[in-house]
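For this view, one protein chain was removed and the others were kept in their places.
On to subunit A.
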Amino acid sequence: MKPRETTLEVGELKRPRRWHILVFLLPALIVYTAVMILPLIETLRQSFYNTVDGQYAFVGLGNFKVLFGDPRWAADFWNALRNNFVFFLIHMAVQNPIGIALAAMLSIPKLRFSAFYRTAIFLPTLLSFVIVGFIWKLILSPIWGVAPYLMDLVWLKWLFAPWLGRPDSALIAVSLISVWQYVGIPMMLIYAALLNIPDEVIEAAELDGVTGWSQFWKIKLPLVLPAIGIVSILTFVGNFNAFDLIYTVQGALAGPDGSTDILGTLLYRTFFGFQLQLGDRSMGATIAAIMFLIILAGVSLYLFVIQRRMRRYQF
């Protein structure tokens, strides 16, 4: 840090430098740039390179042409992309509403056992994909029979099927396992936001006769919208990076028949190879670049359109 400061001293002659800004920023900036940004740039750079006639050479958009033009690559890619969107939509439709509902219930003042509920519901989020994947594989396994047994208790046994093994239901089953694991995150973020609503606002609402349901919809929900926005974008990013759970439950082939293949597993198979297929660094980097662009698009949408429109309240 010191040598850097002396080189910047020239600027100090013009107007007082606010060194503290630099001091506050520098540690984060150094670690982040060296360990994250530079390796990422290097990986993206490799998406424009490939081995041609035994020579590692710049091929421009050649890798992307193969990905979208070659029928074998294109089929895999579009399948993974479509599955990834389904995966994301299930999270948005199931995980976030449940998270908001749980947070709203937990934030009721003087609710007994609320600490216990909060602790218990957040627990699955702390478990690793390895544990969650294996546990649910066991529970949903027809060999053990826990799931059909439980469904029998509520006369729903006829509904049971080996969901993880069927192409038409495997993706939904895996998504719901992921929802089960991660519902604690929207719950905690929105819970914290609900606690931050000043008592005066709630009191004023109560004086005006706005209580219960209508208080939640008209007062609290609008005030925690920024938190819901954060939750949504985190879900989007998380889902389009997802890999571990599907890898643990369905393996690197994301079976049955590729029905649970998402971009993360496609990237893994391409990058590092699987069974007889050799790892392809350049095509892997190409898929990584596409994932980068998709995520960039989603986050830009959030930052420049959605977040701008949200009103910020300062209490």
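Simple rule for what comes next: a residue touches a chain if its C-beta (ideal position, glycine included) is under 8 Å from a C-beta of that chain, and two chains touch if they have at least 3 such contacts; residues count from 1.
As a convention for this text, contacts and distances are computed from a predicted model.
You can't see one chain of this complex, but its UniProt record names it "ABC transporter permease", from the set "Phenol hydroxylase", "MxaK protein", "ABC transporter permease" or "Thiosulfate oxidation carrier complex protein SoxZ". Screening A:T51, A:T119, A:S214 or A:Q277 against the full complex identifies A:T119 as the residue touching the chain left out.
Taking the complete complex into account, A:P226 is the one of A:P142, A:P162, A:P226 or A:G273 that touches the chain left out. Seen from subunit A, the chain kept out of the figure touches residues 18, 20-21, 23-25, 27-29, 31-32, 34-40, 42-44, 46, 98, 101-102, 105-106, 108, 111-113, 115-131, 134-136, 138-139, 144-146, 149-150, 180, 183, 185, 188-189, 191-192, 195-196, 198-199, 212, 226, 230, 233-234, 237, 241, 243-244, 248, 267, 271, 281, 288, 291-292, 295-296, 298-299, 303, 312, 314-315.
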